[in-house]
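Of the protein chains in this complex, one is absent; all others appear in place.
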Amino acid sequence: MALLEVKKLGISFGGLRAVDDFSMTIEKGQLYGLIGPNGAGKTTIFNLLTGVYKPTDGTIHLDGKNITGKSTTEINKAGIARTFQNIRLFSNLSVLDNVKAGLSNRYSYSTATGVFRLPKFFKYEKQMTERAMELLRPFDLQDDADTLASNLPYGKQRKLEIARALATEPKLLLLDEPAAGMNPKETAGLMNTILTVRDDFGVTVLLIEHDMYLVSGICEKLSVLNFGQLLREGPTGEVLADPEVIKAYLGE
Amino acid sequence: MKQFLKPATRKSFITYLLVIAAFIAVEIMVSTGNASNMFKGLLVPFCVYSVAAASLNLTVGILGELSLGQAGFMCIGAYSSAIFSIVTKDTITSAWVRFPVAMLIGGISAAIFGVLIGIPVLRLRGDYLAIVTLAFGEIIKNVFAALYIGYDSSGLHVSLTSQGDLGLAPDGKMLINGALGISGTPKDSTFEIGFAVLLITLIIIYNFVNSRTGRAVMSIRDNRIAAESIGLNITKFKLITFGLTAFLAGIAGALFSHNLSTLQASKFDYNLSILVLVFVVLGGIGNIRGSVIAAVVLTYLPEVLRSINNYRMLIYSIVLIVMMIFTSNAKIRGFFTASFMKLKGLIIKNKSAKEGE
Partner (left out) sequence: MAFLDNLINGISLGSIYAVIALGYTLVYGIAKMLNFAHGDVIMVGGYVIFTAMTSMKLNAYLSVLIAVAACTVLGITIEKVAYKPLRQATSLAVLITAIGMSYFLQNMALLIFGEKPVTFTSVISIPKISLFDGQIVIKSEAIASIIVSILIVVGLSLFVNKTRSGRAMLAVSEDKDAAQLMGINVNRTISLTFAIGSGLAAIAGALLCSTYPVLSNTTGAMPGIKAFVAAVFGGIGSIPGAMIGGLLIGVIEILGRAYISPQLADAIVFAVLIVVLMVKPTGILGKKVNEKV
């Protein structure tokens, strides 16, 4: 069974049809790319998948469970975590606490336990810190644990967002332009990290990216979006060689 | 990395030590006869305002929402605890038993109201919380000012119009006398109890902030959408914070009412909410220790400098505006930081130049 099944998804904003009749199937463990020119509706699809917007039409199934129209919080609990195109970190919290916030639902103890410092508090906090450090290591952030998130350099902020998303133990990880603003060397490092994350954490990855070097380097399958509609889908090599896809990108 | 204490823990412990040191200093002053009557009269209010300000900082600084209903919650705490104490003062004669129970009742009553008004509002934009808490504070003040409650052998009598409407038997006693308020509350608030309450409040707040809940609340403050994306239940965490703020404000109210023999609802007006907000802003939004210091200093100063009393509110209003512009406007803040650094650099350069000789 497919991990993610999107059928005939659509949303209108007033008179504008931002996404129309969009279907997509992602198998477990796949590294899937969602590409398309600017304004094609890629981020809108991420927002639909994570419940930020409610779809006007269509259904979304995760692991056989219908998650259409559910809230962002519920969808995360069901197993989808994401990063954002314009980085959204908890800027006044430390790097460690950003990840620990992501662990909140996995190491849950009550407010009273925290306020009265019951034994469970110390036990869980210790486990959370250890787990958070484990999550920071693959991103080479372990030495920045006490740094304020807003004081991190840009590239590290993007990595921290991924670590935070992974903390919620998602089945599906959505990355919105993970390589934006990175130089070729950083991008190469990021490609390695994404592959490691997929293999070590056993997550399925869906990413939006403009950097074709990254897309062709790690994505196994692609969907191309144009004007809110699906233009092509298939194995990366075939899709990128398709004349229509090239036309959509380069224009007439 | 191997430090004796984690930075967050160290911060809270310094605050505890500061408060304890201040307590000991005051006790020494009082017992050696170095404290004026005016100063002694201010000791309980110091604790009341400190607790009120620290707890408001939970909502303003940690949750990042503005509540203008702090006076309303204090009012509920003050009234409910006072009623309890008046009714039970003949049966429970020990203040050591009665007063803690009264404070708990005050806190819990305020928390219930906090959660009740929080449910509809906390889903909405922050501005609505501000206006609704303001409205709520006014409702509470108006209702208590119009409320007549008495009791006699046949039970409790309640009226919203006048004392005569109660139909109280001759042996009956008034509990709340409309705009005249409450009288006959036992004077259970002492500086020692106030200090204990303040210390416990601070421990609760710091423990709350440095726990899973506090982390979640600050995440929501910093970025709501990201907080949702990692599965945090926004409404739940907002309600918990708001409820805790109301609970502690209610306890501050109880401390307040048991310090006065008569108490009118009109004391808990909008101005009181603003006053507590000024303490929070001046002490630093999100800085719990700052709230306590600001509350004490700004309660003490106007009493000492009577001459500035007329200008007090005007000064407070300017303080609010200037503090906000300075802390929130990147350009202005940048300018001052840069000038400060330059100044610092200049001093250090001069110093090293001298030392270099």
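The letters A and B name the chains in turn, as written, and every chain counts its residues from 1.
By our rule, a contact is a pair of C-beta atoms (placed from the backbone, for glycine too) under 8 Å apart; a residue touches a chain by one contact, two chains touch by 3 or more.
Every value quoted in this text rests on a predicted model; they were computed, and no experiment measured them.
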{"item": "Contact with the hidden chain (one of B:Ala145, B:Ile220 or B:Ile234)", "value": "B:Ala145"}
{"item": "Hidden-chain contact residue, picked from the options A:Asn47, A:Asn76, A:Asn98 or A:Thr204", "value": "A:Asn47"}
{"item": "Residue, one of B:Val19, B:Leu42, B:Leu58 or B:Val121, that touches the chain absent here", "value": "B:Val121"}
{"item": "Residues of chain B (touch criterion as defined above) contacting the omitted chain", "value": "60, 64-66, 68, 117, 120-121, 123-128, 130-132, 134-136, 138-139, 142-143, 145-146, 160-161, 225, 270, 274, 277, 281, 285, 310-311, 313-314, 316-321, 324-325, 327-332"}
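Throughout what follows, only the chains that are shown with their structure count from here on.
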{"item": "Where chain A and chain B are represented by their mean Cα positions, the distance between them in whole Å", "value": "41"}
{"item": "Residues of chain B touching chain A in the complex", "value": "1, 7, 204, 207-208, 210-216, 218-219, 221-223, 225-234, 240, 244"}
{"item": "Chain B-touching residues of chain A, taken from the complex the two chains share", "value": "50, 52, 71-73, 76-77, 81-82, 84, 88-93, 97-98, 100-102, 104-105, 107-109, 111, 113-117, 121, 124-125, 128, 146, 164-165, 167-168"}
